[in-house]
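The other protein chains are all here in position, but one chain of the complex has been omitted.
Per-chain residue numbering starts at 1, and chain names A and B are given in the order in which the chains are listed.
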Amino acid sequence: MSEMIAHLQLGFGVALSLQNIALAFAGCLVGTLIGVLPGVGPIATIAMLLPITFGLDPVGALIMLAGIYYGAQYGGSTTAILVNIPGEATAVVTTLDGHQMAKQGRAGVALGTAALGSFFAGCVATLVIAALGAPLTKLALLFGPAEYFSLMVMGLCFAVVLARGSILKAFCMIMLGLLLSTVGTDLETGQERMTFGFPPLSDGIDFAVLAMGVFGFAEVLRNLENPETRDVVRAKIGRLLPDWNDIKQSIAPVLRGTAIGGTLGILPGNGAVLGPFASYTVEKKLAKDPSRFGRGAIEGVAGPESANNAGAQTAFIPLLTLGIPPNAVMALMVGAMTIHGIIPGPQVMTKNPELFWGMIASMWIGNLMLLIINLPLVGLWVKLLQVPYRLMFPAILIFCCIGIYSVNNQPVDVAFTALFGLFGYILIKLGFEPAPMLLGFVLGKLMEEKLRQALIISRGSFMTFIERPISGGLLAVAVIILVIALLPSISKKRDEVFTE
Amino acid sequence: MSLNKIERAQGLRVRSQQDLAAGLFMILLAIVALVLARDLPMGSLRQIGPGMLPKAFAVICAGLGVLLALSSLRYHGEKLSGWSWRGVIFVLGGAVVFGLTIRGFDLGPIKIPQLGLVVAGPLVVLIAGLAADDRKIKELVIFALVMTTFCALLFKYALGLPIPLAPWLLGI
Partner (left out) sequence: MKKLAIGLAATFALALAGGAQAQSKYPEKPITMIVPFAAGGPTDIIARIVGENMSKTLGQQIVIENVAGAGGTTGITRALTATPDGYTIAMGHLGTFSAAPATYPGLKYDPINGMQPIGLAGGTPILIVARKNFEPKDLKEFVAYVKANADKVNEAHAGVGSVSWTTCTLLKGQLGVPKLNAVAYRGTGPALNDLVSGQIDFMCDQIVSVAEQVKADTIKAYAVASAERSPALPNVPTTKEAGLPEYQIEAWNGIAAPKGTPKEVVDRLVAALDKALKDEGVKKRLLDLGTVLPSAEERTPAGFGALIKRDADKLSPTLAAAPK
């Protein structure tokens, strides 16, 4: 314990220099501003902004990058709440209740809850990393392909709970997401799959393209049809910050979300993506009145947003202690560190203690900055909703186009997004909800990869998933979730099964 | 006796247009996927081939589609209505035009030169803006110019992203 305090002292000594505080502030601000652009999630933001950190010393650069990361993460949630466009997979859940809250004139409350929940989760996660970073590393190593596959199966069972309305239609969306995830070059054989022989599809469908199409563009189309509903959003601004009642309602979800997100974040191969979904599932199941979810329940924002931020932070653990990036954002951080001459690995902690502890301390400072920057900004974001919709959506569109283009500098990505916009519009018209599809899409890629890896290693024996204790346990949880999710509908009359 | 039972007693007919269309849509997508994946080898359990999961997912999609279509004959649901093609054409068209003009495109015989953000930006705002019922052309034109200038300053200069501005005019 005293050791940890000494370490944190060292870290804060480094991070609290005037220059580094300024860098953390600048990083958070720029990250928020870029991350708030529709469709531009943390990965794209960091990739775009990486070059502006080149002139700095390594510690300063990493502190600024960490700021950009948290800023982008929070900025993505802002877009999800205000205009219903998730910048990345972890913000999909936030659109469900966050945007509904915005429609009810509670956008400020949703944004404030997200900021406060994220701040709390960030504080806890920082302490966890400082205290338990090294021992927790072992958790990452316990997860082989078989465990990971079972975890993904569990994640897909969560998706059923996301369903609003027909469970059968939610299943359809999950399977469609899985099907879409198999488009592109096969990882193992290099064969092109379902690409129409079209080269831009050979790397598969980009998440940002799909998400912006089915959420962003399709949402614009839906709003253009119903002028009344979008005007309601403008008419009501409501309170800017959560009041005591909101906070009381959010405390328990924030605590649970932090625990869930923090744990899943440590896992290799983007476990963090499951955090918000898992948290949403738990909150919906624990709620006295689950039907409020999807209609602007504050717990549906508080829990997942905390899980999101906790996971975003604990994802640093495998990187800092093992030198292995667990997901694409962390891989980008490796690149950033490498550019500054630090190659992440198990020895960073002993060889560059100022850097290691400075960065951990800066995580907390970054979270604080995020709160300081965003609480005053909440008013500004909410005011944006007052822009007449006839000007708002062309602005969303030009930002979307530039954002999507900038991710890969590929103009054809913009056209694809439009195509998925049409696809999303058709889905809406047919009464489908696109959120489970995005989850299926994100998990599908990982699931196939891990399934095939596990079966090659086990030489084709499915028993490997049951024999390995962690994997077997996860599958058992998956079955239980599914049973709990379906029980209420089974116990009702058969007539109502499909319309629960 | 519940309402549904009375309905059922009246025999099979389409009770939810939306669900029927949704089911058929799922089946259609599954068929497209199966056709596209027809040549991909399934492999074995020991070495799963590239075709195994796409085909499996497609078959399940088709199965769910059939269920959905059948259920539309039994349970009441929504009608299909209110397709707004104007929004689809202008909004999505605007985005496509942006993609075609930002750095040029070869569409077989048609060659679109690299026009850059100076042209693509106002185009996407103008075309998309036409989709609104309450559009005001003058306001839209000014807004398009302001947005483009703002985006150019933000992305190109403040952030240094490699977005072509107007290669034919400014050389960058």
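The rule we apply is simple: contacts are C-beta pairs under 8 Å (C-beta built on N, C-alpha and C of every residue); 3 or more make two chains touch, one makes a residue touch a chain.
Please read all numbers here as calculations on a predicted model, not as lab measurements.
If you put the hidden chain back, the residue from A:I343, A:V387 or A:M463 that touches it is A:I343.
In the complete complex, the hidden chain is touched by one of A:P145, A:G177 or A:P276, namely A:P145. When the full complex is taken into account, the listed residue touching the unshown chain is A:G335, out of A:G335, A:P353, A:G379 or A:G472. Looking at A:L132, A:I167 or A:I324, the residue that reaches the missing chain in the full complex is A:I324. Contacts to the hidden chain, counted on chain A, fall at residues 46-48, 50-51, 54, 140-145, 185-191, 199-200, 202-203, 268-269, 318, 322-326, 330-336, 338-339, 341, 343-347, 408-410, 445, 449, 452-453, 456-457. If you put the missing chain back, the residues of chain B touching it would be 142, 145, 160, 162, 166, 169-172.
Keep this in mind: only the chains that are shown with their structure count from here on.
With centres defined as mean CA coordinates, chain B is found 22 Å away from chain A. Residues 2, 4-5, 18-19, 21-22, 25-26, 29-30, 33, 36-37, 40, 44-51, 53-54, 57-58, 60-61, 64-65, 67-68, 71, 75, 77-78, 80, 82-84, 86-88, 91-96, 98-100, 102-103, 105, 117, 120-121, 124-126, 128-129, 131-136, 139-140, 143-144, 147-148, 151, 155, 159-163 of chain B are the ones that touch chain A when the two sit in their complex.
The touching residues of chain A, counted against chain B in their complex, run 34, 48-49, 51-52, 168-169, 171-172, 175-176, 178-179, 182, 186, 188-189, 191, 193-194, 196, 217, 220-221, 224-225, 227, 388-391, 393-395, 397-402, 405-406, 409, 411-415, 417-419, 421-422, 425-426, 429-432, 444, 448, 451-452, 455-456, 459-460, 462, 493, 495-496, 498-499.
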